[in-house]
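What follows is a single structure, written as structure tokens, with notes after it.
In this view, the complex is presented without one of its protein chains, the others remaining in place.
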């Protein structure tokens, strides 16, 4: 096909300057994305301001592939809030609802129990061995907003890494062969 | 497409999408149906793409005036000084 011939020709006729220019533009794009991400982290006070729902434990409210916007404030944790927390030893954070709160007099320290809306029992099975409650330092943020379906892209890329490589390869090819 | 047609296509695309977005939002809001809003907007996107993306004849009403061959011979192609430069692409 003529298109393949043209692509091969344009790769052959590359000049160093062009390649460098492309690399710099790509670098600028990646850096601006990083800046936006870090700014969001600052703005929402949370380590990861946006998360993708990976399991069905909060259905029908949140389905796999939905995106949640997180925000962390100094306000006390109260029953009913949907929180994202990390259990020691597990790398994937969990998004569930707070069903029990016991807040200490004086110190304001808090013991929290969570449960997924769609689960039968509470999350004690998910906590670390022997752990009965979550403390404030386990909690990364509260879910304050939501967008449906948008997170499917990241799920597909995580579960079928071949697609991720294909996409990066195609992008690289496009960058390298485009004329401006 | 010609230059005017290109500009027309771009403007038409933007105006149509915004118009459909507004219509979709108002319809959904006043008829209390989120799904209706999405359907109207989706239809709008499809319609807009059918009208503005393909190279229709009405985008070519001011066709580019190409020099005819006789004229071109009187103005020979400039000689390229640097032999390393990319050869001029020909379709």
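The first chain written gets the first letter, and so on, giving A and B; residue counts start at 1 in each chain.
Here, contacts are C-beta pairs under 8 Å (C-beta built on N, C-alpha and C of every residue); 3 or more make two chains touch, one makes a residue touch a chain.
Everything below uses one rule, namely that contacts and distances are computed from a predicted model.
Peer 1: UniProt names the one chain left off this complex as which of "Origin recognition complex subunit", "Translocon-associated protein subunit beta", "Orc1-like AAA ATPase domain-containing protein" or "Signal peptidase complex subunit 3"?
Peer 2: Result for the unshown chain: "Signal peptidase complex subunit 3".
Peer 1: Just name the one of A:82, A:95 or A:126 that touches the chain not displayed here.
Peer 2: Looking across A:82, A:95 or A:126, the contact with the absent chain belongs to A:82.
Peer 1: If the missing chain were put back, which residues of chain A would it touch?
Peer 2: Looking at chain A, the ones touching the missing chain are residues 60-62, 78-82, 97, 99-106, 108, 111, 117, 122, 143-148, 180.
Peer 1: Touching residues of chain B against the unshown chain: what are they?
Peer 2: Residues in contact with the chain left out: 1, 3, 6, 9-10, 13-14, 17-18, 21, 24-25, 28-29, 32-34, 37, 41, 45, 48-49, 52-55, 64-69, 72, 75, 77, 88-91.
Please note the rule applied: only the chains that are shown with their structure count from here on.
Peer 1: Using CA atom averages as chain centres, what separation in Å is found between chain A and chain B?
Peer 2: Using C-alpha averages as centres, the distance is 36 Å.
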